[in-house]
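Every protein chain of the complex appears in place save one, which is left out.
Let's turn to chain A:
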Amino acid sequence: MPHAISPTSSPPEPVMDDTIMSNAPAQPLEDEVPLEPHSDAAMLDAEPSTVDTSSGKLEDIFDDDSDNDEFSSSVPTTVDSSQPALAPAAQEKSAFTDLSILKQFYQRLLPFRALFQWLNHSASPCADFQHREFAFTLQSDVYVRYQSFASADLFRKACVNTTPLRFEIGPQYTINPRDRKTVLKAGSFRPVMKELVFDIDMTDYDPIRTCCTGAKICHKCWQFIIMAIKVVDVALREDFGFQHVLWVYSGRRGAHAWVSDKRARTMDDAKRRAIANYLVLKQDEKKGIRRPLHPHLDRSLDLLNPHFTKDVLSVQDPWATAEQASKLLDLLPDKVLTTALQKKWDSAPNRSSAQKWADIDSVAENGNLSTMSPKQLVDTRQDIRLEYTYPRLDAEVSKKLNHLLKSPFVIHPGTGRVCVPIDVRRLEDFDPFAVPTVTQLLQEIDTWDAEARRQEMSEEEKSKVEDWQKTRLKPYVEYFRGYVAALLKDESRVKRERDEEAGAESMEF
């Protein structure tokens, strides 16, 4: 079992005993802490039993919280059962950053081995992973850079011990980042390889969304992210030929893309900049986008048109009020047209955006075009459509080899949601509000365990099921594992080809 803690390793204990608080007296190894179901089956409690020996101190510090928590600690005190349960919501919020919760998450749920294989590109640890930089954001807002690990287990151990709020992945360097101060030449410590990444953040869409602003999102504006993912994904696969593109929910209001192809990983800053500039669309105020449209923009327009009609015009309704409508008029460079439209809308207020959009064409047809030709109007309308639907990327993230980006499967401290991968085959079905939070997941483990006990599953059967498989995290982890498997297969094929080539050339002496 790669990452989950296998109950088989735990010393045998009286499982069915209701009265005894089953707490493993001896904690054999720090990372092999057994997790037993709480004896009080009635109270669905999570098990921060692991914190006992190693972080007994922390237990004391967070004593208040954990006592009031739904998931009280299983420290053998009789206070637990008599604690009143406070309103869950209030605790949920602080619970996401709660040490004990995070520790449980790192121990049981986060798929370290899959992450390791993804970054290592092969089964046994090599420089790809060992010289990788990780940056931990610790509880006290401390940001620790240049962490590296020799294997997946050590990685997991470190997370469990230090319980960072989140961690980010950086590039692979020429030497182990921990040894960076030992080199004499400043040039010998430098980044050599990292996946190509993209970051789509909802706040970039604030100028054009009407339902929410800032950090808030809803199902309506989530469509913008879906649009962006569609356009960027097809460009990466069709135009650049990248095959291994992973989209990850950023936890609150956006998505990240990780391109793991070898060709992409080894690109230098200049090439990353080239791709970023290729994808970014900057509207030229005066001249509009260069015509004829580049095939990528053409294709994007085709993909986005249905979304424009549905998500922008009818759902977002960006030009409903007169004030908003003037923004639309600003985008049309023909004075006669705009005055005619203004008149029409003044006389008939409360026209919807869809109607106003159609008005542009109808009013123009009635001969209200002065400086623009009909073809130019078509182009301008296309420009406006792109303005309101085309992906808005944070190009800086993609341009530099050494940029650090939040890892998949970490927990977003603000929402508690896990940064899960997005299955692009079922993009439209992805619901950011259905993404499980860490507390929900831990709850689900307990539910499953209780159910398993009820069904009197054998130890053997229970041990075969890993913790993440007991929860809603299962499909996401499976998707990720599939992605990594495909990547590894590709990598080993390429490596084999290269070895064969090299072998054929090598001279025998």
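Here is the rule we use: a residue touches a chain if its C-beta (ideal position, glycine included) is under 8 Å from a C-beta of that chain, and two chains touch if they have at least 3 such contacts; residues count from 1.
Keep in mind that, in the parts below, contacts and distances are computed from a predicted model.
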item	value
Identity of the absent chain, which is to be given by its UniProt protein name, from "BRCA1-associated ATM activator 1 isoform X3", "DNA primase large subunit", "Glutamyl-tRNA(Gln) amidotransferase subunit B, mitochondrial" or "Autophagy protein 5"	"DNA primase large subunit"
Given A:Met267, A:Ala325 or A:Val397, the one touching the chain that is not displayed	A:Met267
From A:Asp128, A:Asp153, A:Asp204 or A:Asp239, residue that would touch the chain that is not displayed	A:Asp239
For chain A, the residues touching the chain missing from this view	238-242, 263, 267, 270-271, 273-275, 277-278, 290, 292-298, 507
